[in-house]
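Note that this complex is displayed minus one protein chain, with the remaining chains in position.
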Amino acid sequence: MKDSPRARRGTRLWSVLLLPGTIWMTVFFLGALGILLLLSFGTTDDLGNPHFGHTLGNFAALLNPIYMQVILRSLLYAALTSVICLAIAYPVAYAIALHGGRFKNALIAAVVIPFFANYLVRMYGWVTLLSDGGPVLSLLHHLGVPQTFKLLSTPYAVIGGLVYGFVVFMVLPVYAALERLDVSLIEAGRDLGGGPLTTFWRVTLPATRQGATAGLLLVFLPAMGDFVSAQLLGGPQQLMIGSLIQDKFFGGQDWPLGSALTMLLMLVLLACTSVYLRQATREAREATR
Amino acid sequence: MLLTPPPRPSGRPTRRSVLRGAAGTLLGAAALPALSGCGYLNTEVTADDLPPVTPEIDGDLVYFNWADYVDPTVLSGFCSEYKVSITQANYDSMESMAAKIAAGNKYDIIFPSAKWTQRMAQAGQLRRIDRSRMVNAPAIFKGYPYFADPWYDADSGHSIPFSMYKTGIAWRKDKLGPALGGSWSDLWDRRAAGYTYLLDDEDEVLGVGALRLGYDVNTGDQHRLARITDLLATVRPLLRGFSSDDYTNILDGNAWIQHMWSGDMAAVLSQADDASIYGFETCREGTPINSDCYAIPRDAEHPGTALLFIDYMLRPENVRKNIAYIGYPMPVPGTEEDYRKLVAPFPDCVVTLDDLEHGYHFGNTTAAGNQARDAAWTQVEAG
Partner (left out) sequence: MTLAPPSTRPRPAFSLRRRKVERRPRTAIAVTALFFVFLYLPIGVVTLFSFNSKKSLTDFGTPSLRWYKAFWDDPDLTGSVVTSLQVSTVAMIGSVVLGAALALGLVRARSRFGSLANLVMLVPLVTPEIVTGVGSLLLFRGLELTPSMGTLLVAETTFSISYVTVILRSRVSALNPEVEEAAMDLGASRLQALRLVTLPALFPALLASAMLVFALVFDDFVLAYFTSGVSPQPISVRIYSEIRFGIQPSINAVGTLMLLGSITLIALALAVPRLFGRKGSGLDLLSGG
């Protein structure tokens, strides 16, 4: 057990290991973020250049309900994306981990390989596929789907694009967790009379909980800030907060407002992950005992 | 043996640890002003005190442009003729270009739009160019006197025009007929509801509204912008998207009506199976006209090479190659016929002197005006 007196020997090692990564992140990341936080109190001059300042004007501008609307929409899309990724990752990881046999390694590699082709290029591949004049719609028209049916510029296309872009971040951690799973647990669940679904819900899922959590973090959070999927596959009703932030920096030129908007987004996201954070802190608390 | 996770205590972060964490972060944040200093964003206006660039090779060229905006054979021709190499970097918007320059990167030649040429020249960020020391530049200004003293650069002292283009509307003739109304209200055509795209560009879209209402395209006035956004709110339900991928949309079949840059029609011509199903028109309320310019940033380490590069690019044979490659016309006398032939099915794409004089230019306004425009654009975009 972790609390055994034996384990307390040489615990400085772990704190030392914490240091390089934390220092690096603090300097290069928090430093960058801190500057932007300061900039959110700033102004823009006539030439479009940002200046530091003391105004709350940018935050006042954020009171416009439009921003909250777009943030909520992005939350919805990111949440749906995460759930769909979870729903896809478990069967896929399960099939590969427990039934892949000797092709297991090749199969998991096959999941990652597409990511070595550029993301933008693959998304353009989807635009070509889903275009009105493209193969998918031609096929659907053949099958009798009405001519007015569209795939591009719908929320489904955007969420599909997000799932496509982020599913691998769910598959890998879940796969890693399932791989380590002691199969006898599942057997025991079956022996006790559970059907496949019950066993999954009450045995497999809790046992691989940490992998699933890792996957959720790696999908939900970045999906909120994504703008490529919405830009290429979506229409005006599918605008995501990532595109708005992008615009503030590189559409018009209002870096202070963009910084303020980012702070708002981050607050919302940190609130969402507070559950995870509290859990992780609890683990740390327990280890300290 | 079933492995159950150990029972978790109902611990929460202690007040002390949270306070410590907060204190640490605040200390870090407080240290930043000491780090930052107010002026490090390279935003001061510098005096235009450097002498005009001397045309001589002074090193390899560092080139910063949109991707694929120049024929690669022209670039390699420059390398072999002057025995220098070209390092290419690309930007995806004017604002990103400005950001990279502000970050301290030193480029020798850039291609800002007219609006940005004005901004950068006013801030003293562009080197002076003396066209009398160039071989091929004077012909431009003789043939196109408009550029001799344009609104964005007094006396064209800091830039040479590169390409020019108009904004209009492209449409599918097979879906909507051989002609539209010749007005910006064609974007509101109900027959194309759900198949209409506007450009993803604040100036262009607000410009449509301004032109329909008879306002200045650069207006920063709150009331006028409110009317513009109200007007544009009526087209939103008909829109399929805001997209600057204009020729892809129309070629893909996703757009029956596309808010279009004139130069991109040449791409439609070259890639379409049957170009006769597409049309392009300019609008009677007014046509936005724009140009991209060659410019040499103040920090350029090899401005002489850059100037020679501009001169080389202005040679008629190179201009012809570039026009054929990107499909945008250039204000070089003698190339007009080539361009006319290139876009023969879409005569409205040709940019004439008249267009330059009477077109509407996207210029710069005050900080307050920019803010108002930005808020209006957010309103239009997000709904």
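Letters A and B mark the chains as written, and numbering starts fresh at 1 in each.
The criterion applied here is as follows: a contact is a pair of C-beta atoms (placed from the backbone, for glycine too) under 8 Å apart; a residue touches a chain by one contact, two chains touch by 3 or more.
Computed from a predicted model, the values in this text were never measured in an experiment.
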| field | Which of B:Thr46, B:Ser270, B:Thr352 or B:Thr366 contacts the chain that the document leaves out | value | B:Ser270
| message | One chain isn't shown here. Among B:Ile57, B:Val84 or B:Ala99, which residue touches it? | response | B:Ala99
| Listed residues A:Ala32, A:Leu56, A:Leu139 or A:Leu205, member touching the removed chain | A:Ala32
| note | Contacts from chain A to the absent chain lie at residues 1-2, 4, 6-11, 13-22, 24-26, 28-33, 35-36, 39, 88, 91-92, 94-99, 104-106, 108-126, 128-129, 131, 133-134, 164, 167-169, 172-173, 175-177, 179-180, 182-184, 186-187, 190, 196, 210-211, 213-214, 217-218, 221-222, 224-225, 227, 241-242, 245-246, 249-250, 255, 258-259, 262, 265-266, 269-270, 273, 276-277, 280-281, 283-284, 287-288
| field | Hidden partner chain, residues of chain B it touches | value | 13, 16-18, 20-21, 24-25, 35-37, 40-42, 62, 64, 66-69, 72, 87-92, 96, 99-100, 102-107, 244-245, 247-248, 251-252, 267, 270-271, 273, 326
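What we mean here is this: only the chains that are shown with their structure count from here on.
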| If you average the CA atoms of chain A and of chain B, how far apart do the two points sit, in angstrom? | 32
| Which bits of chain A are touching chain B when the two form their complex? | 1, 26, 30-31, 34-35, 37-38, 43-52, 61, 64, 66-67, 69-70, 127-128, 131-134, 148, 150, 152-153, 182, 185, 188, 207, 231, 234-237, 239, 243-244, 247-254, 257, 278, 281-282, 285-286
| note | Touching chain A in the complex, chain B uses residues 2-3, 6, 8-9, 11-13, 25, 28-29, 32-33, 35-36, 38, 41, 43, 45, 92-93, 95-96, 98-99, 102, 119, 122-123, 194, 200, 202, 236, 239-243, 248, 252-254, 364, 366-367, 370-371, 373-375, 377-379, 381-383
